[in-house]
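One protein chain omitted, others in place.
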Amino acid sequence: MDPMIRLILAQGMLGLNNGVFYAMLSLGLAVIFGLLNVVNFAHGALYMLGAFLALILYSYAGAWVGLDALHIGFWPALIIAPLLVACFGMLIERFMLRRLYKLDPIYSLLLTFGVTLVLQGLFINFFNASGTPYPGMPESLRGVVNLGFMMFPKYRLFVIIFSIVVCFVVWYMIERTRIGSRLRAGTENPELVKAFGINVPLMVMLTFGFGTGLAGLAGVLAAPIYSVSPLMGANLIIVIFAVVVIGGMGSIAGAVVTGFSLGLVEGITKVFYAPAANTVIFLLMVIILLVRPNGLFGRQG
Amino acid sequence: MSTTTLTKPMLKIENLHAWYGESHVLHGINLELAEGQLITLLGRNGAGRSTTLRSIMGMVDRRTGSIAINGEEFITKPAHRITPDGRIGFCPEERGIFGSLTVEENLMLPPAVGPDGMPIEELFEMFPNLANVRKRMGTRLSGGEQQMLAIARILRTGARLLLLDEITEGLAPVIVKTLGRVIRDLKSRGYTIVLVEQNFRFAAPLADRHYVIEHGEVVDTIESGDVESSMDRLNHYLSV
């Protein structure tokens, strides 16, 4: 195979691997924004929280309960951590965000920004600011697979496939099921949905929990790849905002597709001009704003 | 057939006030109807007819007074309990069809509020036009289809008290005629109905009683038997 093509494919795979996180986070952001009209700045911090919970479950939780030999591993963490993050999200919704719905949405953005600073500050205090490796990667996912054009880490391949499945399930749930139809209806006209006897405040709380749970899930998936650091979410959320401006928050499928594609674009940019790789998404955002101000899948301005 | 002194009203509203933000929209509405009756709320645009329905549904910012359904007080209920506890079906102005939901999804959206909701197949019999567009998205329906869907949607839930807001507005005469037939059918099946109508000719033959609302108050009540003799008054109220 031509080495150039080989390189593009390899970087594309690595880019797709970042795209996983763009897709899952912007998906959650879009689900939340649709129903709550809230842009959750804390989404990055909750992703970080998910990663830390995985780390804590493996390295610390056992010792805390007096069982030094107990390490709660990756697979249980993949379920427990997102649930805990979702609960935390629901507490934020129930006791803070709920009081801001009648106000300009910038207040909920500022509130969640405050939550971000608090979470980040707490973890900087208790953990190494420059990051801790996650030691709990399951044995079955160690090693590499031969993709023909490259040796690709097995775990990363798992993450790509797993998250595509997750995104598809979420899309299916929202677009094709009864419960999803309630969510879509609530997005359009929450007042009328309430008048039909559906408990909208509860639905809003669960939706926020679901969206933040997705962020927590992404965090657990990220833990074995990147080092677990208090700042891992902060830098990501800004990229996610650019992704969301490009894709528009009006469409679930749009958010997912945009997320994966931008990861791919970022990876391939590395082949041609590496220094631009971390700005290419922002530059694409500029171009989109110039030619299609409402975003690729934007329904509203 | 109609009596002004009801022994057991199904819906009884007393001294209902309602606000949107700071603006005081209803100034003490009083009305009542017995099970199986149909009343209309007549009046000009902005008089407070739709707001009366929305107040019953808890869709205003603030409301005071009394709304009793089958003797139970509803004024303090949270919005999402009103429909199930009162077995109400609400058909809002502008029809409230969800554009991102298919016809079927729209139909299935409201949770059941009682045991004897109409089965889907019966609804498609009642509104044959809908049967052909089951999978179509709400945004792609005609006005008539939307209106039929809005009515079908609440019949499926088993609601017994129907609040219908301007269901004939902007529809072709042939569809209005169909709707008239549907309402008559519903009444004969024992549904209790509050109809907000602009189209008096549509409403007159259906109603047991007409309430005329102006500036957020009931200014006149006309029994169906007295409509003929009250035409002058009605024309005065409804003339633009």
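Which chain is which? They are A and B, in the order written, and residues in each are numbered from 1.
Going forward, a contact is a pair of C-beta atoms (placed from the backbone, for glycine too) under 8 Å apart; a residue touches a chain by one contact, two chains touch by 3 or more.
Following the convention adopted for this analysis, contacts and distances are computed from a predicted model.
Chemist: Assign the chain not included in the display its UniProt protein name, restricting the answer to "ATP synthase subunit a", "Diguanylate cyclase/phosphodiesterase", "ABC transporter permease" or "Heme exporter protein B".
Modeler: "ABC transporter permease"
Chemist: Of A:V165, A:L202 or A:L283, which sits in contact with the chain we cannot see?
Modeler: Per the contact definition at the top, the residue touching the missing chain is A:L283.
Chemist: Would you mind spotting which of A:L67, A:L91 or A:L117 touches the chain that isn't drawn?
Modeler: The missing chain is touched by A:L117.
Chemist: Tell me which of A:Y134, A:F152, A:F196 or A:F241 is the one touching the absent chain.
Modeler: Only one listed residue reaches the unshown chain, and that is A:F241.
Chemist: For the chain left out of this view, which of A:L70, A:L83 or A:M96 touches it?
Modeler: Going through A:L70, A:L83 or A:M96 one by one, A:M96 is the residue touching the chain not shown.
Chemist: For chain A, which residues touch the unseen chain?
Modeler: 39, 96, 99-100, 102-107, 109-111, 113-122, 124-125, 129, 234, 238-239, 241-242, 244-245, 275, 278-279, 282-283, 285-286, 289-290, 293-294, 301
The rule we apply is simple: only the chains that are shown with their structure count from here on.
Chemist: Contact residues on chain B for chain A in the complex?
Modeler: Touching chain A from chain B are residues 57-59, 79-84, 90, 92, 96, 98-101, 105, 108-111, 113, 157.
Chemist: Where on chain A does chain B make contact in their complex?
Modeler: 178, 181-182, 184-185, 187-189, 191-201
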